[in-house]
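Structure below; questions to follow.
All protein chains but one are shown at their positions in the complex.
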Amino acid sequence: MSNTNGNGTIKGITPRIGFYICHCGHNIAAMVDVEKVQKFVASLPGVVVSRDYKYMCSDPGQELVQKDIKELKLNRIVVASCSPLLHEHTFRRAVEKAGLNPFFFHMVNIRENVSWVTDNREQATAKANALARAAIQRVFFHKSLETKKVPINPDVLIVGGGIAGIHAALTIANAGKHVYLVEREPTIGGHMAMFDKTFPTLDCAACILTPKMSSVKNHPNITLWTYSEVEKVEGFVGNYKVNIKRKPRYVIEELCVGCMDCIDACIYKEAKYPDEFNQGLSKRKPIYIPFPQATPQVVLFDPETCIDFKSHRCKKTCIEACDRKAIDLKQVPEYKEINVGTVILATGFKTYDAEKSPQYGYKKFPNVFTSLEIERIVNASGPTNGEVLTKEGNIPKSVGIIHCVGSRDEKAHKWCSRVCCMYSLKLAHLIKEHTGAEVYNFYIDMRTPGKGYEEFYDKLMNEGVHFVRGRVAEVTDWALIPEEEHKLTIRVEDTLIGVVRRIPVDMVVLAVGMEPREDAQDIRRMFNISCSTEGFFLERHPKLAPVSTFTDGIFIAGGCQGPRDIPDSVAQAGAAAAEALSLISAGSIELEPNTASIIESFCSGCKSCIPLCPYSAISFNEGTKKAVINEALCKGCGTCVAACPSGSIIQNLFEDEQIFSEIDGLLKFAGIELEEMEVVNA
Amino acid sequence: MDTTIDVKSFAPNGKQNGYNGKAKMINRKIKYESELSSDFKETIAELAHGEKLYGCIQCGTCSATCPVSHYMDYTPRKIIQMVREGFRDDVLKSSTVWLCASCYSCTVECPKGIKITDVMYALKREAISAGYFPKRFPTPVLAENFFAQVLNNGRNSEGPLLMKMYMKTNPFNALKNTMLAFRLWKTGRLTLKTEHTKDRKSLKKLLGSIDKQKEALAK
Amino acid sequence: MPDKPKIGFYWCASCGGCEESVVDLAEDIVMVADAVDIVFWPVAMDFKKADVEAMEDGSILATMINGAIRTSEQEEMARLIRRKSKIVIAYGSCAHMGGIPSLANEFTREQILEYMYQEAPSVVNPEKTRPMLEFKHNSQTVTLPEIRNLVRTLDQVIDVDYYLPGCPPTPKLLKAAVLTLLSGEYPPKGTVLSPDEALCEECPRKESKPTDLAFKHFYRPHQILFDNKKCLLAQGVVCMGPATRAGCEALCINGNMPCSGCFGPTSRVRDQGAKILSSICSNIDPKEEIAIDAVLDDIPDPIGTFYRYGLASSLLRKKVMED
Amino acid sequence: MRYLYYPGCSLKSTGKSYEESLLAVFKALKMDVVEINDWNCCGATAYMAVDETKAFAIAARNLALAEEQFNKEEEIHVIAPCSACYMVLLKTKMFLEQNLAEKGRIKNALKESGLNYEGKVKIRHPLDVLVNDIGVKEIAKAVTHPLKGVKVASYYGCQTVRPYSTFDDQREPHTMDDITAAIGAESVDWPLKTRCCGASLTGTIDRVGLPLSFMILKEASKRRADVVSTSCPLCQFNLECYQDNMNKQFRNDIHIGVVYFSQLMGLALGIDPKTLGMNRLFVPPENVYKIMKGGEKVYV
Partner (left out) sequence: MPNPEKKEKKFEPKIVAFFCNWCTYTAADLAGVSRLKYAPNVRVIRIMCSGRVDPQFILQAFASGADGVLIGGCHPGDCHYSEGNYKMLRRFRLLQRVLKVLGIAEERCRLEWISASEGDKVKTVINDMVEKVRNLGPLSIPAKMSDIDEEIKELEKEINREEVPQHA
């Protein structure tokens, strides 16, 4: 039962194969003997022409193929170059332009799979030979296929209302498309809303962010749902069905005008509970508004702390105080179902939990703060009205800022969080400005790559801030000499001098790094995308598709993709918006024709395949008593094909015979290769 | 060959120049690549079972956490850099290697997971085999005596061990500690008796086999 | 009757059931006997090898060989018949796919002989005597055929033109085959003379098969009482029907037993066992390895279950002896 | 569960009272503990510096002996009370698991001397066994003379909790403090729990070693500790026996009892101080005795 017959014809068609191997400059040619592969393939049955070329993906490279198709009447094309994930489309388009069905093309990956991962030229060449042979055998069985187009629903869902989500929402809304912006917290604004000033220009964060927040609220094309979470996502590019849960605020959003009379009227005269927005450094009441510029300006109840939710015995003075009757303590979660064509995930990041690095004494010593806490402390609307004070209420005379807390550390996170150097410089400036204290920056490497960033560093050095190059080993209350008594002592090697120093300070600021949110994995599962090793969302290509994901129609922007600062987040949000808009304005997207289909005359109607389809694309035709695949629903995984017990389902591009011949091609050759290797080694 | 210059001729106390140690304050602080040992880092990485030392970011956490780094001529961080760059002789002659108390705090704190204590052990072994350790420096002497004692007896006897060490390095110190020894003896915490395991033969075989295997490996 | 086409029957490693099935043609056998001249049929008539050797090459129109090939004698005869016949038909599962005899490919020849002549509980053989290939007695040499290392399908030894599947093939299929031969309109070489779709197509219980099987248990026929109307897979019984060629008209199922796959796979499938395995396993309910394994424990002999008739023609053909 | 006990050289000489008190406590807690037959020196710190393979071989001999002593089915837990022994045995075990070539070499050598090592042994520190196997609840139940009012500075030293051990936090260990609480005493919060005492240097380069010990004792006194509790014979010897030298060198007057945690446990379990080897101490923990007798503490 052989699959290819000796004379190299299949069902009456004589294949005329063209094989092209790419040098990719030195990327492939340095490790794979390109000429040898080219000659080897030339000797295989069915191969009419075999060529090597410096850059196959270049215009002249593509023209080479097109010329051969026309002149040599080629009907099958194999290109051995990089990963098909990178250039398969390029070559298919080239083949199509030459008048051949693009699916008579097959690509061999000899860069990512061979030259870059092998350190022996003979072995790499042998492997490339085997892969090329397999492709030649496989391409015999390729068929002419048509691509399918699906329409794109123009509505966009944006998850996350930080600066990235806000910017993406406004960009798309301004382009005239409808946006659903879903935010988990009661207000949009994200981390940026907590910051005091922004580096390096020292603009007030609120001054530049608040106008954008209110634009979002007022934009006719934006449906803003705060205090809401995505529960379920179904469908595929162009047509996602999303279920959203709107958590109860116990205040009717449409009626509340944010007058805060209810807050004043609360039976708690004093605020009692830690205020999340101020990092727990101040208190709020059970009914509250996160911060004065919160958007929307709607109060909400915290049922955990409100007496009425616990005992039902409150006098409910808040309800009486509301003229507009906006308070509804019986509110229940509301569920929305929306249809969108594309999604932008801008779910943001989380700061490193400094308690995981106990050597710095966070939570152990009251005067050790995280950078986010200091942002609130230096902020005029923060818990101390902008006064920088120690827990004892004194103005600190010396402050140490420790960089890289949780970053560049195998025990915490290996990566550099990119923003800490710059924000530490900013905080150093602000603390010095507010207190006149001696400020020490303890850094491993100062990383200021950005427009105006190095100049900002320069400015700080001139302001007299201390820079000690060394990673702090410990913050301790262990005093060795009198001047260290009642202070926190920082032990560090000043590596530029080569001496261990003990520096007593009144306040320590931990420049905590950025990490993925705890539920990043849940979100990525819901949207069917991947995370990279460290847990941030994985982009389709680090350079060429930085805001796309492996799932069509899902884009990512901001801190959820990796540590980045405000300008980069905004730029990325713009890019994601542009990607979404480009899909919308194309109106439709072409899908790979790798769908499965059932050959009706062969199907026995055993129904084995029907429950296997995750998209319910297979149904049973009661008339013919056979199974039928709805190709519009099929996503092309091939599970049903592998499971069909009578071999009656075929998957385009991955037919059984194609794969069998690929296997044979890989292996039959292996024997020859061993002999060849022996010759080489002898 | 005429074009090569003997770098030693540039030494401040070399005969070619006139300083002759008169200007002791002035120390030569230049290294030529030819003075460095390019395979030193591989040797140490292998001996210390880890190539992670190549990834040192020179943050100085090891030095800052080390309880004795302020006595060292080079801090542990510097030692790592010197190892990486092939400053073989300087490293092996340094006091750092012998001051390391093996408390492992650097190993625990290193953000790059470098097993610095093991690097120090590797350097100790390398220094001993290169004959670089200071003759009257007690630590290597202690180590060698300890080694000999365990080889012969299987166990260590603290009394005789310390006696021997003091005699070899600094007999004066032994006198200083006589009082301490006496009190220990009085409270039953020290004897001059030599401890040993019963089956010393099997121990000899064990160690002999290691020697044999090493010889075979060397061949 | 010089005009009548010549037909032969031969048996190799088989149980004899195939021969029996010829007789099952009942009154039709008369029709066959009228239409053809049976020139060679050791089970029914007295023929010697020399008689066949004496025939002219290609003088027989068609010979139906049943049984797998496991001895040198069977090989020799198969080759001889091949030379003498224009058409060779592999008749029945054993010739077609190795059949039950090919389950011997799970063992080595040595293991089999050792068991047969030494270890089997009914054997008393302290001298460990084994049959000898050659034995001299009274200056005469007596020989025995050699048992081969491997049980083979017929087409692994000689060129086969058509296959008549089944254990045994049904009279209906045999009759159709004979009629085809007589008609002179031959199907393409290599054709299996049975419909090329799975048995479910003609199964009387097809209607009762649910869409979602989600196996939590498997049962062997002796473990439960079957509902005689309901799809057997739906009752947790491994039925090979979905991966087996139709043509038998669901004989076993009509007898309230699951299909065991004697008709072999459809033409699109290379390995029947692998295919039914894939289909059944994909539909197992649990997702955790341990739970999956617990369900699979209900299939104690996967080879005997999925490769009952086809081990010799499966992709691996036999147990691999690693050095 | 049965335990094997590996004393190491120190517990037979300078650390005699560690052995005495530990075995007394084990007995009081009804633990089944047997000493390893014919054990040898663990190889320790200094040995590692001379010949690593031999150091590992000699340590592995003890592990092989342990396996020989207990049958194959049993879990083999070896209690190594000395920090250095504990760390070296643990390191050897881990090293042999990771470095297969070296493992082969050492297995060969063991075979030649008639032993075999499978890798089944678990190395345990007494603190680990007491807190995680016996449990603080059981210990508290057995207490007859709670050390109420005694302030204890738990001093773990370096090699007990790092770098290979996993039974406690490497930076902020707590097992000894858990035991302190279980016997009714109070832990002093101090930052020097795991700071090196300089034991390996005090004997050789006392100029470097002594200050390390001194700083530890100074901070313990400053934080009003009545006694320093240790889990390592070298630490105990170093911190206790050199107190005179320290006072002379640093012109100070420190007198603070440095005892084994097992001695404090023993006192709380009502064991006679002599059985616990308290008579061997140079600096008796006066404040502990005073509080136990219901007297007032005196700070020097």
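Letters A, B, C and D mark the chains in the order given here, with residues in each chain numbered from 1 onward.
Just so we're on the same page, contacts are C-beta pairs under 8 Å (C-beta built on N, C-alpha and C of every residue); 3 or more make two chains touch, one makes a residue touch a chain.
Every value quoted in this text rests on a predicted model; they were computed, and no experiment measured them.
The chain not displayed here makes contact, within the full complex, with A, C.
Check C:T153, C:S194 or C:S282 against the missing chain and you find that the one touching it is C:S282. In the complete assembly, the contact with the undisplayed chain comes from C:M321, out of C:A26, C:L225 or C:M321. The hidden chain makes contact, of the residues C:K4, C:K86, C:R148 or C:K172, with C:R148. From the options A:M56, A:V79, A:A134 or A:C603, the residue with contact to the chain not on display is A:A134. Chain A meets the missing chain through residues 83-85, 109, 111-114, 116-120, 123-124, 126-127, 130-131, 134, 525, 528, 530-533, 538, 550-551, 594, 612, 614-615, 635-639, 641-643, 651, 654, 656, 659-660, 662-664, 666-668, 670-671, 674-675, 677-678, 681. Residue positions on chain C in contact with the hidden chain: 53, 72, 75-76, 79, 106, 148-150, 152, 157, 269-271, 273-275, 277-278, 281-282, 284, 287, 289, 292-293, 296, 299, 302-303, 306, 314-323, in rising order.
Note that only the chains that are shown with their structure count from here on.
When the C-beta contacts at A-C and at A-D are tallied, the pair with the greater total is A-C. Inter-chain spacing, taken between the CA centroids of chain A and chain B, is 49 Å. In chain A, the positions touching at least two other chains are 359, 474.
Under the contact definition stated at the top, not a single residue of chain C touches 2 or more other chains.
Contact residues on chain A toward chain C in their complex (touch as defined above): 1, 601-608, 610-612, 620, 625, 639, 642-648, 656, 660. Those residues of chain A that touch chain B in the complex are listed here as 359, 404, 408-412, 444-445, 469-474, 491-495, 498-500.
Listing the residues of chain A that touch chain D in their complex gives 358-359, 474, 476-478, 480.
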